[in-house]
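Shown here: the complex without one of its protein chains, the others still in place.
Labels run A and B following the written order; every chain starts at residue 1.
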Amino acid sequence: MKETIFKQKHLLSIEDLSPEEIDLILEIAESFVEVSTRNIKKFPALKGKTVVNLFFESSTRTRSSFEIAAKRLSADLINFSASISSLKKGESLRDTVLTLEAMNPHIIVIRHSASGSPKYLTTFARSSIINAGDGFHEHPTQALLDALTIKQKFKTLRGLKISIIGDILHSRVARSNIILHHKMGNEISLIGPPSLVPKEFEQMGAKVYYDLKEGVKNSDIVMMLRVQEERGGGNYFPSIREYRKLFEINQETFSLAKESAILMHPGPLNRDVEIETSLADSDKSVILQQVTNGIAVRMAVLYLLKGERNEIIN
Amino acid sequence: MKETIFKQKHLLSIEDLSPEEIDLILEIAESFVEVSTRNIKKFPALKGKTVVNLFFESSTRTRSSFEIAAKRLSADLINFSASISSLKKGESLRDTVLTLEAMNPHIIVIRHSASGSPKYLTTFARSSIINAGDGFHEHPTQALLDALTIKQKFKTLRGLKISIIGDILHSRVARSNIILHHKMGNEISLIGPPSLVPKEFEQMGAKVYYDLKEGVKNSDIVMMLRVQEERGGGNYFPSIREYRKLFEINQETFSLAKESAILMHPGPLNRDVEIETSLADSDKSVILQQVTNGIAVRMAVLYLLKGERNEIIN
Partner (left out) sequence: MKETIFKQKHLLSIEDLSPEEIDLILEIAESFVEVSTRNIKKFPALKGKTVVNLFFESSTRTRSSFEIAAKRLSADLINFSASISSLKKGESLRDTVLTLEAMNPHIIVIRHSASGSPKYLTTFARSSIINAGDGFHEHPTQALLDALTIKQKFKTLRGLKISIIGDILHSRVARSNIILHHKMGNEISLIGPPSLVPKEFEQMGAKVYYDLKEGVKNSDIVMMLRVQEERGGGNYFPSIREYRKLFEINQETFSLAKESAILMHPGPLNRDVEIETSLADSDKSVILQQVTNGIAVRMAVLYLLKGERNEIIN
């Protein structure tokens, strides 16, 4: 069985995955895509298993994407949110998760503002941990769904040029994508103001550009990041207006990429800030396809992790 | 098959339905009522389908009524609420729904304060849209569950006199009921202060009364609307006390309706404001039966819409 390639008990980061494991996840995801768009039916793979959505940061798309994925695999899904949790009563993350763990869930999907918290959980949890975004660190299922979208378009994940534009410094989406495309041997250009794209990122195998036109030239993939408005106004860039003038992708700047290039964005969009509306809604854009692929990729990850618990032997 | 009468892909309004479609919905709902009160079991009709509750206004009864209905049909139900959605990050309704749509749900149940928003969704969504209340416009499943309750009592939906009392102007429940009973050829009287019941409503086929006793005379159905307390105090009526004196239904005023008349209210009640407690709890009241019928009517609507998605052909 090909699935024996997959060695992970958890999905913490793209860093942890081999190119073969990435290929396998995408292959399984593709089979789920096919079924899902035709005659959707439930798969029994996780029947009787409990998946917990433990979100300490609010989220619509990621949380519900995992919820739909888990339910399509027949799992029982329990939503936890920080606002109703005992954390408000001063309980530590460790005690919260240990309590949750004692309820014998099979998979815990965690989003947390602290980088490294999913990995920390694996030091004491017996269930499989999935990182749904941790601080400025990684957001592996986002990079995987991006990769699936790219593969659907180009029939390959190798030999491509990807440009990522915006606040690279604070973006776990960017980090996971950089690591993934570096593993796959793709050419990566990172574009933005120096305050948001430090030269140090070149150590990750990317090239840094401070000029949008120069960086985007000849790209197969143009991936925009969301502008965090609270970072404007003198902290990282002078103003939204200034930022837009220099780094918005629009018909003109996008035309410098390859003829066959696609436009990506993890959402939600700031229309006419980092992305021109007419371009976002054009047939160059695969933004909604990314969302669709999110379900399939998360189904594939849940399927591969299987939800086998380590039993304690002590 | 009788079900071929039903031509709708969405349920946006009573306006859109033919009398035959209304009859069909109620007939199917009646069969669900019968089963539900005996030995409840799950129906497989929506197995593998995803229903999204997208509520931008808070709601206990409608949201959970749809949730129970969907689950009894074996659908997967995903709850969205505005407070956790990306709308807080400034995303437009269109982008929120497009994102949701990309997850391939089959049916989206939407409540929104903007009249017409469910219809707007149909211009770009591929799933079936159900209006669970839009601004001052319509609340079609409420009118349908009211109609089912009326039909259970009178064995017919024709040739009846219905009086609706209260804030007609701002009530989507009233509007949907007026349209439904006008379609069915029933006599409609609308009762309340002139500020809340403008004469213009007569163009909808109703008769307007500013005197409770006069309007309620000879009614088969007396339907009270909830007083929105924030409308009192000089805006639409002088005070709650004043309002109550003129428009509260009580044993005395209710006795002017027919001997066999029933008392309805969409809930939640303001006891001893628009409705006298002893009357609300009497055997004239069918208020709780309305709630029970809500499940059956929503099951019928979900069942008829089937959740077949339009596939894109472009």
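Keep this in mind: a contact is a pair of C-beta atoms (placed from the backbone, for glycine too) under 8 Å apart; a residue touches a chain by one contact, two chains touch by 3 or more.
Keep in mind that this is a model prediction, so the values were computed, not measured.
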{"item": "Contact residue for the chain not shown (choose from A:E91, A:E187 or A:D281)", "value": "A:E91"}
{"item": "Residue of A:G48, A:G159 or A:P238 in touch with the missing chain, whole complex considered", "value": "A:G48"}
{"item": "Contacts of chain A with the absent chain, listed as residue ranges", "value": "47-50, 76, 78, 80, 84-86, 88-92, 95-96, 98-106, 311"}
{"item": "Footprint left on chain B by the chain that the document does not show", "value": "36-37, 40-42, 58-61, 63-65, 67-68, 71-72, 81, 267-271, 288-292, 294-295"}
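In this section, only the chains that are shown with their structure count from here on.
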{"item": "CA centroid of chain A to CA centroid of chain B, Å", "value": "40"}
